[in-house]
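One protein chain omitted, others in place.
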């Protein structure tokens, strides 16, 4: 993944309960960090998650795929920088990519494919407004899939 | 707490992601283990938790207090024995006590006060059936508070 | 607890994986939030946690007691304000108090008793520097126990 394509990042410190018996962040927690980054990415586009499970832009999201490659461990109290972008959108689905670094060291990267669903849990086209905002934010880095 | 008053226990192994940077189970996880024990205690009285948040005996429970004393750490892959009893009941509330041991070593003990609520989140008297089952199970060890 | 005695607080948002089947933050997570607050409180006194398990001021801490009272639930994506103070110190032990609020609503409060230990896991008097810094920060609100 090419970090120069990422326009959004957050910082977040590794907490005591996220480090495991090996003295490193447990591998499952990076999916949580990715999700933290994805929610802040969307907040930055003015869409926030409500307790109904819907975002304020009308989307409701389920994760259908996650993959992650681990390069270096991260440790207690380190400040992670979590980069997030949307790499492609297609009707009802889209793909987040994430990179996590600590200072200049690559910790891991990964991607998640998400699907927009309606009240009946049926896939539904992404709202026009959401597509427009993502296009404007990502610009030429966004792939539109048919 | 007097372990001879406890008539219910479960066993549960310490998992990799529950051990923290100090190489011991993180202090917050014992509240989770207590809750595991409490839910199995209730299953043993034929009441199971449904995804609506209600148990099948009609109760819905919120926690209003937890306290816990830690005596010895527990470690990766150890098999915990989690003891659970109800020590008192009172109109809409009741008290769980828990002890966790590993082999003969006391790890921690604690108690939680829980309140039964209705659909509108208002405290509601415990159902007669639930009271009857708890009384039968706990016998003379149960205190009835007014 | 009297919030006017608290001179330190942090803000922290409720994350998706911290909300449970009842749609509210799981009761165990507040102990994690307390700990987040306590570590930032100490960072504010120039002592940070290293991956050896020791803080940079030479202390190593184990938790021997936690208690918590829950007043109102908190929800997804809410911004918690976590207040932390040290209410008393005594030879090798000391007591943290915490209050969590969301806007003007009291969510929970609690306290934890911690013990300073050495390399052999034996209780050891708190370092003079740590005591001095805590006294200066807390002022008259700090109780010195014998």
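Residue numbering begins at 1 within each chain, and the chains themselves are lettered A, B and C in the order written.
The rule is short, and it goes like this: contacts are C-beta pairs under 8 Å (C-beta built on N, C-alpha and C of every residue); 3 or more make two chains touch, one makes a residue touch a chain.
Values in this document were obtained by computation on a predicted structure and should not be read as measured data.
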Wait, the hidden chain, what does it touch out of the ones we have here?
A, B, C
Pick out which of B:35, B:97 or B:138 touches the chain that's been left out of the picture.
B:35
May I ask which residue of A:51, A:91 or A:125 touches the chain that does not appear here?
A:51
For review purposes, identify every residue of chain C that touches the missing chain, sorted by number.
16-17, 19-21, 23, 26, 28-29, 76
Residues of chain B in contact with the chain that isn't shown?
15-17, 19, 23, 32, 35-36, 39, 48-51, 75-77
Using the touch rule from the top, list residues of chain A that touch the missing partner.
21-23, 26-29, 31-32, 35, 49, 51, 53, 62-70, 73
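One rule holds for everything that comes next: only the chains that are shown with their structure count from here on.
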Overlay chain A and chain C by their C-alpha atoms and let me know the rotation angle in degrees, rounded to the nearest 5.
180
Closest to the centroid of all CA atoms, by its own CA mean, is chain C
Could you give the separation in Å between the centres of chain A and chain B, each centre being the mean of its C-alpha atoms?
36
So, what's the distance in Å between the C-alpha centres of chain C and chain B?
25
Overlap residues in chain A, where contacts from two or more other chains coincide
16-17, 19, 23, 76
